[in-house]
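One protein chain is absent from this view; the other protein chains keep their places.
For chain A:
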Amino acid sequence: MSKSEAKITGARLMVELLEEYGVDIVFGYPGGAILPFYDELYKSTKIKHILVRHEQGAIHMAEGYARSTGKLGVCIATSGPGATNLVTGLTDARLDSVPILAITGQVATNAIGTDAFQEADIYGITIPITKYNALIKSADDIARHFEEATLIALGGRPGPVLLDFPKDVQTELTNVRKSSKLKINPRHYQKPPIGGDLDAFAAALNKAKRPLLYVGGGAINANASKEIRELAEKGNIPVTTTLMGIGAFPGTHKLAVGMLGMHGTAYANKAVLECDYILNLGARFDDRVAKPGEFAENAVRAHIDIDTAEFNKRVSVDHIVHGDLKEVLKVLIPKVEKVDRSSWLEYLDTIRKNHPLEFDDSSDSIKPQAFLQKLFEKSKGKAIVSTDVGQHQMWAAQYYLFDEANKWLTSGGLGTMGYGLPAAIGAKFGNPNSTVICVSGDGSIQMNIQELATIAMYKKGVKILIFNNNFLGMVRQWQELFYEERFSESEWNYNPDFVKLGEAYSIKGMRVATKSEIDKAIEFFLEGDEARILEVMIPAEEKVFPMIPAGKSQKDMIEFSDAIRTGKK
């Protein structure tokens, strides 16, 4: 028997395939149904396994790793409760198009469907939240499923895939180490040919007097930052990004007008109202950004995307090009003319001056906005920043600017509290030489706070900033503005001592509450490559402005000045 015909166990093959695909780090948590795989992993010298404290932590770490490196993120869980703990992360990755391979153990094939111990139909559960999933019934199928799953996770519009391995399939012997014929259509992983009339596209853009680029997360997935910059600079076109698109265009560039949408800048939202041409680059007219029938209604609307299902989904558009954004822009840019658009740009500059991001910094207390501005300066905008969900997330999006893609990690589509800390850990594993900061709230941090142990165990220098307002701040903000200050279940009467909690894990911490302490605090925070917890006490009534109320359009934006005038501040 030749070497390639020698039989190995399914579990051995799983590990060999991961190694072959260049996977060198996986995040996981063991259990009975995945033990054969863990036993093989133990022998691997190429794959480092990161032991987490909760499977949700594992998948968010894989997400943070994937988003900050552009590589596939891999997480492992056992059957039943281990697998169901991945559900939130899979949904998160699905909504934000993150390439994740989740590997789960399953009860033995002859026990499937019998309500066996630790059995959950994770295949059925994850159908609507994965890009692809499979229950693998024979070790002979492992190679093919692995190849299909990874191609699908990374191909086209990326997304999460899940492979479920019954325990007996992991111990079964096989000599099928290479997939023969793939069963999926190449359109699911090959780059699509460019579809659409680029000449007409360019002609409409060239005619525009007040064009605007509206850049989404797809631009980051397509690695199209360079081309977007070229397009903007050549055509003198201002650029707004979505929450997911932050970093795809330099935040400090003179053509950048910041984030648009619910908590976008006033100048970005006004630019949307007044542009005569809007070009969507890999964004999805999300409901936090666009109200159907009212979004850029006076503009010619154009859309480039790799996912045809996004065309005309919520907002109808006039011009469509299907394809990989980078490839499309390479063809489009030469057709775009150098047009002098100084009056449009000057106009936007005036708006920027008259409607800046604002907050009241007259008291002695620390304002999160001021703090983040300072943090941006002191870290020279070089850090990788992850966030949780809430006010702190929006302040970070507004006040920490990014000049590069893949440095802003936030749960955009699902809005998952508990994402920030594990995502930061994953990013730190992927980028050991970068400063990685997790910006969180006193609510969110407690959703996956157990991962402090992972930081401590692997000595990862993750910097954790907690804005403590003793409230579920964003919930409070809505209650204040739209529910007549009935603070139903948004006030925390009890928080742990976060600094002491850090100490319990040998992580150094500090708590600050007054303005005069900001410099010292940031210095302590960024010092060295050690983990830090910085708890910043902030006023509970501080709000995020501007704000477009849910379901409303750019026209209904509430600015800081409006809030003061109406006594909502």
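Note that in this section a contact is a pair of C-beta atoms (placed from the backbone, for glycine too) under 8 Å apart; a residue touches a chain by one contact, two chains touch by 3 or more; residues count from 1.
Everything below uses one rule, namely that contacts and distances are computed from a predicted model.
Participant: Going by UniProt, what is the name of the one chain that was not included in the view, given "Glutamate transport system permease protein", "Acetolactate synthase small subunit", "sn-glycerol-3-phosphate dehydrogenase subunit C" or "DNA polymerase Y family protein"?
Facilitator: Going by UniProt, the chain not displayed is called "Acetolactate synthase small subunit".
Participant: Touching the left-out chain: which of A:Lys46, A:Lys183 or A:Lys335?
Facilitator: Of these options, the touching residue for the absent chain is A:Lys183.
Participant: Identify the residue among A:Ser138, A:Thr308, A:Ser434 or A:Ser561 that touches the chain left out of the display.
Facilitator: A:Thr308
Participant: From the list A:Gly22, A:Pro128, A:Pro193 or A:Gly528, pick the residue that touches the absent chain.
Facilitator: A:Pro128
Participant: Contact with the hidden chain only, please: which chain A residues?
Facilitator: Residues of chain A in contact with the hidden chain: 123-124, 127-128, 131-132, 134-135, 148, 152, 183-185, 187-188, 307-309, 311-313.
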